[in-house]
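To keep things clear, I will list the structure first and then write my remarks on it.
The complex appears here without one of its protein chains, the remainder shown in place.
Letters A and B mark the chains as written, and numbering starts fresh at 1 in each.
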Amino acid sequence: MRKILGVILFVLFAAGLGFAQPQVEVKEWTVPFLNCLTGPIAAIGEYLEWGAERAAFEINAAGGIKGKPVKVVGVDTAMDPQKGSVEMAKLVENTLVALGPVPEPVIMAAMPIAVESGMMSFTATTSYEYAVKYFPWTVSWFPPTELRLGVLVAAWAKQFSDIKTVIQFVEPYGPWPGMADAHVKGLTGMGVKVLDKVEVPSDAVTFGPLAVKALDAKPDGIVFVCNAEKIAKIIKELKNRGWSKMDHMLVFSSGDAPELYTTGGADVNGVQVYNYINPFVDNPRWNAFKAAFEKDHNGMAPFSLSPNYYDALYMIKEAIEKTGVTGDPKKLKEERKKIADYCANVKGFKGIQFNWDMKDGVPTNKPTYIFTIENGAKKLTMEVR
Amino acid sequence: MPLPLYYFLSIAAVNILMSWALYLPYRVTNLHFIVVANMAISGYTAAYLVMTLHVPFGVALLAGFLLGGLIGYVVSLFIGDAPTFAVVIVGFTFIYITRTVIENLPIIGGTLGLFGLPSIGGSPAAHRWIIIAILYALVLLVGFLIHRFDHSRLGRAASAVFVDKDLAASLGVDIKKLGMVLQTFSCTIAGGCGVLYGFIFKSFHLDFFGFALVGIFMTVIFVGGYATQWGTVLLAPILYGVPLLFPSWLQTWRIVIYGALLILVLVLKPEGFVTRRRVHSIETFLSGKRKIRNIQ
Partner (left out) sequence: MQVFIAQVINGLSVGSIYVLLVTGFNLLLLAAMIIHFSYPQVVVFSMYIAWLVLKFTGANILLGVAAAIGSSILLNLLSAPLFQKVMQKRGEVDINATMVMSMGMGMIITDILSHTFNKGLPIAYPASLAGSRPLARFGLISIGTGQVWSLAVGIVAVSAFFLLLYKTRPGRAFRAIAEDPNGARLVGIPILSTGLQSYALSGLLGGIIAVLLAMLLGSASPGLGEQVAHKVLAVSIIAGLGNLAGGLVVGLLLGILEAIVQGYVSGSWSNAIAFVIMLVVILVKPKGLFGTKV
């Protein structure tokens, strides 16, 4: 009896040792993506996830990261800060690097956890104002709002010598008021007078009063800093009241979403929009990305933020390969730091559309573009650097 | 303490406390949604005190409680005995006003939110233990107070008001005073919870305090049981925790499941899972067992 007990104990001990020994060699790189897969922006979440999974597909087809496949695992936060924080808390136990969270309320609830644990999580769709708070445990995908947007909006206004006054429709959400302020700086810098903004309530369903208020101020140009669907409806109201200079309207980047086109229809033809992604770039990677997106989404052109997490995953790949990260759980802390340090100051990163550098977590030399909408699609008007 | 456990326990505690904050005025049929606005007001105020004026956390927390109580008291002067609808509208009004004010105040972050609240106790680990300790001390304290209230004359008076306001008034119950007491206490709890909620995340964002929270707390009360405090204790952690264990395809339908559960419970068990009778039989059973032990 004692012998049997002894054998059992020995086996248990050996098994325990086996379980206690962490595996040194990683078989697969798992990258969780804290995303909104359900809830009000689930469609956007799907586009972002698609971008990351497309990158994973390409990376694996080319042999993976250091010979091992990479897998993107969607973790739904349902746009709920409570859920987002618990999911992030689960991840930081043993995850090397993550993508997300999306959107801002979840970032604010969950990123402090990543920061505290020293784990990098790429918030590749939020503005600089959010990302900078969590540096170096995230990097910003966008340059500082103040520096970039003023130049961009000024370039738009410069096209039209008759634009002397501009009015903005601004929705109070996240960084949008700050973006509107950046527009003001750029426009006033070139001598354009910016009239008092028209605030767009988040739960507005009709926009006639706002359109009348704006037109009563007799602006020469209009800039929209609100949700895409609202922009389309406001444009219709403006047109119904006689506005005809469509190219004297500019939509900001976050308004460049499918709803602008589906809700706006022919009414948004001629309107200009600025964004960071140029669908007309011609390179094999982008062409393949675009074709695959259109195939999977019934011919729809790639959503402008889809390439962000595509690029983010490639940046992770590069960081792992260039810094000698092994994925050894025993070295988790130091390897997380290696990835963060690398990405903060990566030079000549080959994004899907252009190469850029990061300086202390802020991208430099990223282009921006102004497009004109024609029949539901964008036509490149100018590049602004 | 493992991080997931910390977030689960802390948020579950907030959900319990806030559901109790809604439970108390509901004892006299008032759906007092203003508690969500109280969370935001006290939370942002405390965050401002700590970050900008460098007030110690304890003082800021106390200020949060007091501010919540003050708002609750002032408002209750007008709606202490108001019809249910008026109380609902007051709640909505405060939520809208609070959101609008916060959006337009850059000193508390405006639409961006407030980042980087400091750790209490000097380190993240100490911060977590302190938050958990405060939260569960509050759960015990508030739970005790509510238990004493429910088993007191005031509690019986509240039950009478719930059943028939006019009859209760004719029996000498001062409905307005009772309503004021309950509303003030509930807003006090909410104020403190708002502070702690923000310090759990170490940041504040407008969308932390929206109508979604109203839905969560109402589900907890009505499914758990609105007639006693115990349904909340049971259901708040379950409602929050169980979906975290769902497979991802089922998590997609989490809100639909909540809504269906709410409807099913209202139809099949209108008093909720934990009814007064059930609690009474458990209490009787326990006291019966104690008697037998004493005899032995």
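FYI, contacts are C-beta pairs under 8 Å (C-beta built on N, C-alpha and C of every residue); 3 or more make two chains touch, one makes a residue touch a chain.
Just so it is clear, the structure is predicted and the values come from calculations on it, not from any experiment.
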Considering the whole complex, which of A:59, A:179 or A:210 touches the chain not shown?
A:210
Which candidate, B:171, B:242 or B:266, sits in contact with the chain we can't see?
B:266
Candidates A:83, A:236, A:290 or A:338 - the one touching the absent chain:
A:236
Tell me where the left-out chain touches chain B, residue by residue.
26, 29, 31, 78-79, 82-86, 88-90, 92-93, 96-97, 99-101, 103-104, 211, 215, 218-219, 222, 252-253, 255-256, 258-263, 266-267, 270
Chain A, residues in touch with the chain not shown (by the definition above):
38-43, 46, 172, 198-201, 203-206, 208-210, 212-213, 215-216, 229, 232-233, 236-237, 240-242, 258-259, 262-263, 265-267
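Basically, only the chains that are shown with their structure count from here on.
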Over in the complex, which chain B residues touch chain A? Could you list them?
2-4, 6-8, 11, 103-104, 110-113, 115-116, 124, 200-208, 212, 240, 244, 248, 251-255
Which bits of chain A are touching chain B when the two form their complex?
37-38, 74, 76, 78, 80-83, 85-87, 89-90, 92-93, 104-105, 108-109, 112-113, 116-117, 129-130, 133, 172-178
